Structure formats: C-alpha cells, structure tokens
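Every protein chain but one is kept in place in this view of the complex.
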Amino acid sequence: MNPVYFARRVGHAVLVVFIVSLIAFQLGEVIGDPVTAILGLDAPASAREALREQMGLDQPWPVRYLAFIGDALQGEFGMSYRAQRPVADIIVERIPATVELAISALILSLWIGIPLGVVAAIWRESCWASALMTGSVVGVSLPTFVVGIMLIFVFSVQLGMLPSFGRGQTVAIGAWQTGLLTASGLAALIMPAISLAISQVALVARLVRAEMLEVLRMDYIRFARARGIRDRVVHFRHALRNTLLPIITVSGIQIGYLIAFAVVVEQVFQWPGLGTMFLAALTESDIPVITAFLMLIACLFAGINLIVDMLYALADPRVRLAEG
Amino acid sequence: MSSMTGMRDHVTAMATQPAVLGAAAILLALVVVAAAAPWFAPSDPSDLASLDLFDSHLPPSWLNGGDARYLLGTDSQGADLLSLLMYGLRTSLTVGLLAVALSVTIGLLLGLIAGYARGWADTLIMRAADIQFTFPAMLLALLIGGLARSMLPVNQQEEAAFFIVVLALGISHWPHFARLVRAAVISEAGKNYVMASRLSGRGHAGILFRHIMPNSLNPVFVLATMDIAFAIMTEATLSFLGFGMPASQPSLGTLIRVGYGYLFSGEWWIVAFPSLVLVTLVVSVNVVGDWLRDRLDPKLR
C-alpha cells in the first residue's frame, strides 16, 4: 500500500481525535460546575475555593487541557467526581454491555436484512418486493426510542413477557461480564436489540438489493446464466458473494452508528452500558467521564474509518490514484 | 427544474402508486394542520392563563372519565392534548425544515466553492466534511447543542432552544450536501456550455449561479427531502433525551419524553398520540422522498 496514502489517513484519524478532545474538554468546562456537583449547595465558599484549587480548576484552560491530554495519552482519565473511582475502571466495566447490545443488533440486522434484500432483488418485479421496499421505508422511519417504548408497553406492561430494564443475570468470563449465557440475560437483550436493529435491517435490505441488482446486470452473471447454471447457484454463489464486500464495509460503519444509537436504546431500557453512563455523567457534570466517553467514541470512529479506507484502498486501486 | 408540465408528470406518475399517493395526502394534511394550528387548535397551550389544573390527567373523550372538551385527553397541566399535538407537529416540522435549509445552504455554498475553485479550498472543505462524517450526526448534534447552550446566559437558554436545535442539526448535516454539490459541479464544470461561457468572459459567480447551480439542484432537492425526515427524527431523539426542545415549547419528541413517565400508570394517551403522529409524519416524508428520488435521480436508486 502507498505509504503516503496510509500516513495521510492516519493523520486524518489523529486530527479527528484531537478535535473531539478539544470539544469534549470545552463541553466539560461549560456544562456545569464540578465543584458544585461534588460539594452540593450547602458548602461554604471557603470549602469551594479550596477544592477548586486542589483539583487544579483555578488554572487557565490551556494548562488544564495539556494536563488532560498528557494523562489521556497514558490511558489516565482521572477519577469520576461522582463515583470516586478511576474513569478507566468504570468504562471497562461498561463496555461489555454496550458491545453485546451493538453486536447483537448488527447480527440481527444482517441476518434479517440480507435475505430480504436478496429476495427483493431476485424477484424485483413481484408484489412481495415492492411490499418489502415499502416496509423498509417504514423501517427506517421508526425512531429507535419509539420502537423501544412500544415494545416495553406491549411485552412488559401489557403481556409481562419480557423484562423492561437492565441486563438480567450476568456471568464473568475473565474481566468480561456477559449476559449471553443466562436465560434472564438473553431475555433482557431481546427488546433492546430489536429496537436498535430495526432501522438497520431496513438499511441493510435496501443496500443488498441495490448491490445485488447491480451485480445481476453484470456480464459474467449473464454468461453464467447462458451456460445453463441454475438460478439458485447464480444468485447465491456468484451474485451474493460479489455483493458481500460493500456489505462488510457498511457493517463496519454500522457498528459505529449502532454504538451511537445505543445511547438512546440504553436510556429507554436502562441498559447498564456506556450510553447510560454518558447521559448520567452529563446530568451530573462528571467531566472526566464525559470527556473519556467522547474520546473513546472518537477513537472508535476514527479507527473504523481508517480500517474501512484501508480495505477500500486494498480492494480498489483507483482509490489510490484518485487520492493522488 | 420543474416546469408546469414537469410537475403534472410527477403528479400523474404519483397517481399510479397508491401508497405514494396516500403518503403524499397524509403529509399534505399534516403540513396543513401544522400550519393552521393557531387557527384550528381547540386551545393555545402557550396561553397559560387558560389552563386549569383541575382538568389535568383526563383520558380521551370517548373513554370513561373523558371530557367532551378534550378530544384526546389532557396532560399533567390540564392542557388539551390535541392542541399540544398540533403545536408540537408545527414545532417539529419547522425545526426539521429550517435545519435542512441551513444544511443545504452551508453545503451548497461550500460544495460550490470546493467543486469550482478546487485546490486548497477544496481540500480544506472536503477534509472538514470527511472529519465530520466520521462522527455520527446524532452525537454531533448533541455536542453542538450542548456547546451552544452553554455559551448563552442561563436566562436566555429557554428562548434560544429553538435556534440551538436548528443550528445543531443544520451543522451536523451539511457534509452530505457539500459532497453531492461538489461532485455535480465537477461534472458540470467540464461540460461545453460552461467552457463556452467561461471563454465569453463571464465572471465566476455568474457561471456558478446561473449555470452550474441550477443543474446540480435535482439531487440536492431529493437529498433534502430525505433529510427532512432524518432531521425530524434526530430532533425528536434529542428532545426525548432531554437535550432538545423544552417542555414550554414542546416538539413531538418532547411530548413523548414527558409522556413516557406516564406509560406504566395507565395514562397511555400522553405518550401514544405523539408517538403515532411522529411515526406517521416521518413515514410519509420518507415514502414521498423515496419516490421523488426514483423519479428525479435514477442514479441514486
């Protein structure tokens, strides 16, 4: 791979993280007053001043920003004001919940979305295909939180079938607390994963259909047909396989979006992941937690984009040329 | 772009697809209701003096305990839910339209500049767009909203909430338009008629706005339609999380946030009706947008 291109992409990713760190820091600065958040309303002014000084909040912001970046580079995000624990510990505890939710939603969306897309492409003229396409429009139009609320109303409040909150029982595998190995954990996962997956199912189906149609028009498919290879083989061995690369790429980006929208789903279902942690930190001006979360997300997105770009460059030499 | 005959063509084509026709009719109805809310709504929820606390928590009029004056029931303040919905719809639509208008304006300008000037301006603008693309629009809007809010004095945040939301959504979406416009400009700029007018000594602005822009508008128009649905959804999500419109000027998302607290207590109407309206609105915008895209911009199909 072209080293200049690679270096540029990495630089790009670093820039993203840098800009987000600035925004995160600034946001932390203005969203509340940490000293008030810690001490409450009834502390005397002298105690406030002392704590402000002790925490270094009386320093000008560039000084604090540099200190913050210096610590962050060493993986040190400070102590949560509220929990009085290292932020890194809290985040490590919260990651499994969010990752399991996002991955479940991803699998669900691919597992349902790909067959639907294939069907819609192969029988493109049938009424099923147009019904699917209309359905997919409805799918992308359902706000995640509305789906979540509806599911809770029907399956928890009315039918009492599924738990409305939390992760159920979790089991530790090393440092990873998983909810996938217990019945209550799986039951708790169902509704959040569906809420998160629904709009993605629609997107995947539409993408697969479009790619599939494209491929089906290609010459080699026509030749394959002309050679008398059965439709099923043509569709699945030749056509679908060639649509997989863009799907894999999109899944990569999707993970990012799933994690972003997990913030909403976690809020609705009280899912103990990074999203609820972030929103709670926002309402408590727990600055170290807010900044650490945003930095983590920025790194994640920058990383995913970097990988996707690399894959593209490997797969398609024109990208390298276009980038010059 | 669309002469009268063109428009008539679209309408005839629409008539052949009942789903699209239905969606367009519903959308039109919703827009009319939103626009006419101040005249049609049974009451004005912002007129606080008209609220009566003793009318609070009433169910829809057809249910036991309902009151004929309040067709869809009342909220915790005794405000008429139907009126709240009409005004909420108005707020949601206005925010969505203005946000998209802002994205289009920013994206169009920057895209034109990038595509026409090329060079360092192009690099700078498209890098910025790339960078913004790496971050999900919803989180970005949350951040921009938070930043904008915090820069205002405490006492003015309530009044400014509307503009903050529009700004946050608008800024978080411009790169889509900039990319689209830039690509269109680059392809148009190479065409003969542009070359010709350039040779004939027209100024850059003249060429840009008289020739290139009109010819890049179609895809922008399609994308903008789709984006309205997205903006409305994002606004609703922000408001649901408590970072969007405040309860004193509620959008549909705000109404859902407030109503969510009553979901388990049997006062389901406070959350159900706003959710229904929101979904209907977004679906109809999307169906119409989808159809427009198929018609106007086959490339995107």
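Chains: A and B, in written order; residue numbering restarts at 1 for each.
The working rule: contacts are C-beta pairs under 8 Å (C-beta built on N, C-alpha and C of every residue); 3 or more make two chains touch, one makes a residue touch a chain.
In the analysis below, contacts and distances are computed from a predicted model.
Between the names "ABC transporter substrate-binding protein", "Cytochrome c2", "Gfo/Idh/MocA family oxidoreductase" or "Aspartyl/glutamyl-tRNA(Asn/Gln) amidotransferase subunit C", the one given in UniProt for the chain missing from this structure view is "ABC transporter substrate-binding protein". Only one residue in the set B:Phe133, B:Phe163 or B:Tyr262 touches the chain that does not appear here, and it is B:Tyr262. Taking the complete complex into account, A:Pro163 is the one of A:Gly113, A:Gly139 or A:Pro163 that touches the chain left out.
The residue from A:Ala47, A:Leu66, A:Val92 or A:Met218 that touches the chain not shown here is A:Ala47.
Within the complete assembly, B:Ser76 is the residue of B:Ser76, B:Thr94, B:Asn218 or B:Thr280 that touches the hidden chain.
Contact residues of chain B toward the unshown chain are 47-49, 51, 53-54, 56-57, 76-78, 154-159, 242, 246-248, 260-267. For chain A, the list of residues touching the undisplayed chain reads 31-33, 36-48, 50-51, 54-56, 76, 78-79, 81-86, 89-90, 156-157, 160, 163-166, 171-174, 269-270, 272, 276, 280, 282-285.
Here is the rule we go by: only the chains that are shown with their structure count from here on.
Between chain A and chain B, the centres computed from C-alpha atoms are 24 Å apart.
The residues of chain A lying in touch with chain B in their complex are 12-13, 15-16, 19-20, 23, 26-27, 30-31, 134, 137-138, 140-146, 149-150, 152-153, 157, 210, 256-257, 260-261, 263-264, 267, 279, 282, 294, 297-298, 301-302, 305. Every residue of chain B that touches chain A in the complex is listed here, in rising order: 19, 127, 130-131, 133-136, 138-139, 143, 146-147, 150-151, 229, 233, 236-237, 240-241, 256, 260, 263-264, 268, 271, 275, 278-279, 282-283, 285-287, 290, 301.
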